[in-house]
Structures are given as C-alpha cells and as structure tokens.
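Heads up, one of the protein chains got dropped from this complex, but the rest are sitting where they should.
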Amino acid sequence: MKRYGHSGLPRRAVIQGMAASFTLSLMPRASAGLEAALQARFGDRRPDTGGVELEVSSLVENGNSVAVTVRADPSQPSPSALHLFMPRNPEPWGTSFHIQPPALAEFSTRIRLSGSQDLMALAEWSDGRLGATAVSVMVTLGACADDLYGEF
Amino acid sequence: MPAAGMPVPGRKLSVIEMKRIRLGRTRHGGLLLLALLASGAGADCATFEIVGDGITLPLGGQTGNPEAGRRVAAERQRGDCSICHQLPLPNDHFHGNVGPDLTAISTRLTPAQIRLRVAANRQMNPESVMPDYCSSRGRHEVAGPYAGEPILTDQEIEDVVAWLSSLDGSAP
Amino acid sequence: MSLSARVRIPTEARAGEVIEIRTLVSHPMETGFRVDSFGRRVPRKILTRFSCHYDGREIVSMDLRPGIAANPYVAFRFVADVSGAIELRWEGDEGEVLIERSHLEVIRA
Partner (left out) sequence: MKCWLLLLLLATCCAGADQPDRRSGYSLLGPDLRALQDDDFANPGMLWVDRGERLWNAASGPNQQSCRDCHGDPVNLRDLANRLPRFDATTNRLDNLDMLIRQCRTQRQQAEALTHESEDLLALTTLVAHQSRGLPLEVVVDGPASTAFEQGRASFERRRGQLDLSCADCHEKLRGARLRGETISAGMVNGFPLYRLTWEGLGSRQRMIRWCNEAVRAKPMDPESQRALALELYLAWRSRGLALEAPAVRR
C-alpha cells in the first residue's frame, strides 16, 4: 500500500490563532466586506475562540498561490464545516469545506491573497456553534494585480 | 560594465563639456546634440541647461507641486519610484533597493541636483541604470504607445522634484 | 487549458486507516475582478464545487470561490471503513463537469 505525506505541504511557520477572548470586533483590519460575508453565512451567530487551526506561511512571496491547511481541533467532536475568509480580498469568502464521516475535519488548498491581511478560519458545528482563529500574513506580491509593470 | 557598443546620449562627453550643451525640444534645437552623439531623433522635454551637476531652472518654467509629485512618484504607470527607491510612501509595503534611499534626499542634494538626476541622470553617469526621465533620445525598439515620448512630462518632473526636495527624513 | 485532473488516491487500505486524497485540476479560476489591457473586465469563469463520494456517500464537498488559486489544489483525509467506489467531481459555472473514479479496497485484519 502506498502511503503519502500527511498533507504534502512544506514545513513552514505555523502561527496559531490569537489567544483567549477572541471577538470579531477585536480583529485587526476587520472590514465591512468581512462583516457582510460573515453575516451572510452565519447571521447573528458569532464565533468563540479556538476549535480550529489555520496553517499558513507568515511571509508569502506571491499572493497568486498560497498554501493553507485548515483543521479542526481533533480533541473536540468533528464540526460539519470549515470555512476560510480572506478579509481584504475583493471577495472575502474564500471557501467552505463540508464534512461527513468518515471524512476528517481537515483540508489543504492554495488560495489567492490580494495583499497582507489577517486570514480567518472558522469551524461550524451542527448545533450552530462557531469557533474561529485568525492568522496574520504578509504578502510580498499581491494577487489580482492589473498593471503589468507593477508585477516585477 | 556598460553595455558594449550601446549608443548612450552624453556618453563621450565630460561633465564640463555637457555644461555647454543645450538639449532642445525641436529638431533644430537638438541639432548640435544629434551631430555630436549620432543618436536617433525623438521628442524631448523642454530645453534645459546643465550647470555644474545640476539643472538650475525648472523645466519649461513649470512650478512644481509637491503633493502632485508624490502622486506621480507613487503611480505605477508614471514615476513608480518606489520600485527602486525607499520613499515615504507608506501604502507600498515593499520598496526596492536598486537606487539610493530617498527618504531624506533634500539633506544631501539641492533641487537643481535632484532635477538633473530625475530628468537626465545618464548625462551625468551613462552607466547608471536610472534612465533619463525627460528624454526619449537614443532609445531603441520602444513599444508603440511610448515611442517618441519621454517617461515623464516637464510638469510631472517638476512636481516630483518639488516633492523630493521636501523630503528631509521626517515624513513617515 | 481543457479541464483535466491529477489525482492521487490509494487503492488499498487497512480498515480504520486514515487515507489522503490529493487533487490538482487545470482551470484558470478567472476571478471576474481582473481588467485586460483594454480596460475591460475579464468575465468570471471558475469551478464552483468540488466533492468526493465514497461508497455512495458524499463525504466531502467544497465551495470553490474566486479566492482559490488557479489550477485548484485540494487535499483531504478520511478513514477507510469499507471497500467501495471513490468518485471525485468538479463542477464549473458554465455547467462543465469533470469526474474521476477510483476504487478503494479495504483489507480487514
């Protein structure tokens, strides 16, 4: 049987989300776009801190393709979905990953970032509870650049 | 190393010789230069005179506006100065280090010296990678929309000179 | 480039073993936010959904948005519990569908 690497993603700086008493209003650079995107998906529900991990490089070379892994805290019951938001992108809602057993609450993908920002990952449990974490990412070259001459 | 066999305006002239040369907008005004350098024809910005290592008089008699200069310097399709230089443009996270740090340039250079370095840097140093922003002379294979056009207009250069002349290291 | 996928799916596993599926699919994921050299907005063209069926059950589905990089890469894991078909499916906003099928044989100790 062939076994493959855990995620195939490189070793990289893993930054855990902020410590306790996390609230949206405390999020640096929380944008109106993010608020609207969260409202659209979760209504008035607001996340607690924790229950989800976001793994991403803290310094990104090119925002056109950024490796991320989102996973729920394995010590808790599995959530029904994991969500990823990029608050400063033209569209803050990045992706939602829906999970049914026997799938694990974990996925890896590559995303676009239009500039330096605080990424936000959420776990959503079937009882309606939400958990969140945020990670600050510095982007050397943003995605979505229109002007060729700015793309050196 | 300069690129071999590359015709660069002013290459064979000493700074002292250059002092006497006037660059002209018109072909008539530019005749002397053309004869000396055998460079191609092309539009140019206003007539200016290099005195010492500066250009004393504003190009085309324009008055520079520092605020407009800041915009020209920041705009990617115009000056795009921070691609090579450190500048007080806090909206751009990363600034290049190809050219000197300009955050306090006014403490080192006079407006006349800054003007020469923006407008006609290679008149002073042909091997520099910083092109002449006010000249289209001696250029090769320029893409259609830019053919015969200097990189910046007289007014834009004066605006940039005015802004750079205000930078003393105090701006964020 | 026409829609095609690279997938890495184990074909055998022990019961209870955690299996990883890795996928890469050719697609521009045109965001709809970009402007071409004539100043015209390039229309959005993206894959909108990725899913995995295992032994007839949809165990994973993912909403793909413009913030997913071109040529989308997705990897996820699940516990192998029964032998069965694995079907990976990508759906685009122009109605295009790409399906990759495989079979996982679960060996009981």
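By letter and in written order, the chains are A, B and C; residue numbering begins at 1 in each of them.
Basically, a residue touches a chain if its C-beta (ideal position, glycine included) is under 8 Å from a C-beta of that chain, and two chains touch if they have at least 3 such contacts.
Note that the structure is a prediction, hence the values are computed from the model and not measured.
Trainee: If the full complex is used, which shown chains touch the chain that is missing here?
Mentor: If we consider the entire complex, the absent chain touches A, B, C.
Trainee: Which of these touches the unseen chain: B:45, B:124 or B:151?
Mentor: From the options B:45, B:124 or B:151, the contact with the absent chain belongs to B:151.
Trainee: Touching residues of chain B against the unshown chain: what are they?
Mentor: Output for chain B: 1, 3-6, 8, 82-84, 92-98, 122, 129, 131-132, 136, 138-144, 146-147, 149, 151.
Trainee: Since one chain has been left out of the picture, which residues of chain C touch it in the full complex?
Mentor: 1-2, 4, 6, 8, 22, 24, 26, 28-29, 69-71, 73
Trainee: Mind listing the chain A residues that contact the chain we can't see here?
Mentor: Residue positions of chain A that touch the missing chain: 8-12, 57-62, 64-67, 138, 140-141, 148-152.
The rule is simple: only the chains that are shown with their structure count from here on.
Trainee: Linking chains that touch, what shape results: line, ring, star, complete or other?
Mentor: line
Trainee: In terms of Cα-based centroids, which chain occupies the most central position?
Mentor: Central by C-alpha mean position: chain A.
Trainee: Just give me the whole-number Å value for how far the CA centre of chain A lies from that of chain C.
Mentor: 19
Trainee: List the centre-to-centre spacing of chain B and chain C in whole Å, with centres computed as mean CA coordinates.
Mentor: Chain B and chain C have C-alpha centres separated by 53 Å.
Trainee: Under the stated contact criterion, what part of chain A meets chain B in this complex?
Mentor: Chain A residues touching chain B: 115-116, 138-140, 147, 149-150, 152.
Trainee: Please name which positions on chain C make contact with chain A in the complex.
Mentor: Going by the criterion above, the answer is residues 8, 10, 12-14, 18, 20, 22, 31, 33-35, 37, 52, 54, 57-70, 72-81.
Trainee: Looking at the complex, which residues from chain A come into contact with chain C?
Mentor: Listed in rising order, the residues are 1-8, 64-66, 86, 89-91, 93-104, 106-113, 144, 146, 148.
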